[in-house]
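Heads up, the thing below is written out as structure tokens.
Moving on, here comes chain A:
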Amino acid sequence: MIAIALQIAAIAIALALLLNGWRLYRGPALADRILALDTMVINVIAVIVVIGMMGGNDTYFEAALLLAMVGFVSTIAYCKFLLRGDIVE
Partner candidate 1 sequence: MTLLDHLVIAPVVIPAIIAPLTLMVMRRRRHVGVALSLAGCVAMLVVALALFGIAQDDAIRAYPLGGWPAPFGIVLVLDRLSAGMLVLAAVLALVVMLHAVVTAVDRKGWHFHPLFQFQLLGLNGAFLTGDLFNLFVFFEVLLIASYGLMLHGQGAARLKAGVAYVVVNIVGSALFLIALGLLYGLTGTLNMADLGQRIAALGAADQGLIRLAGLLLLAVFALKAAVVPLHLWLPRTYAATAPVVAALFAIMTKVGVYAMIRVVPLIFGDAAGAAAWVPAPWLLPAAVLTAIIGFVGVLAARAMREQAAFAILGSTGTLLLAVSCWTQATTAAALFYLVHATLAGAALFLVADVTLRRRGQYGDAIVPSPRFAGQQATGLLFLAATIAAVGLPPLSGFVAKLFILQTSVTAEPWALIWATVLGTTLIGVVGFARSGSTLFWKAADDADPIAGADRSRAELIAPATLLALLALLTLGAGWATAQAEATAAQIYAPDRYAAAVLTEATR
Partner candidate 2 sequence: MSLEFLIASGIAVLTAGGVYLALRGRTFQVVLGLTLLSYAVNLFLFAIGRLVVDRPPLFAKGVTDYADPLPQALVLTAIVITFGMTALVVILSLRSFLESGSDQVDGIADAVPGPGQDRA
């Protein structure tokens, strides 16, 4: 049952990634694209968690944690760039 749920979840997240990709591609505003990228990172974290459960392997946890941290930093950096040009004042 869990395996099936994981399969479904994987497909759902894959779909979500596709949707993110669509928004990223379409924009139209740069804010939309950054948002889409940020969401994509969150969804990739979800994928990693699912992959971890699928393989019964918790070694990927750090990757997810790091992704959470780093996704934030890049989102901020993109935003700061659009707001101020100079990301480090």
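As a selection rule, all candidates are chains of the complex that A comes from, given by their letters.
We adopt the following convention: contacts are C-beta pairs under 8 Å (C-beta built on N, C-alpha and C of every residue); 3 or more make two chains touch, one makes a residue touch a chain; residues count from 1.
These numbers were taken from a predicted model, which means no experiment stands behind them.
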Chain A: touching candidate in this complex (1 or 2): 2
For the chain A and candidate 2 complex, residues of the former touching the latter: 51, 54-55, 57, 59
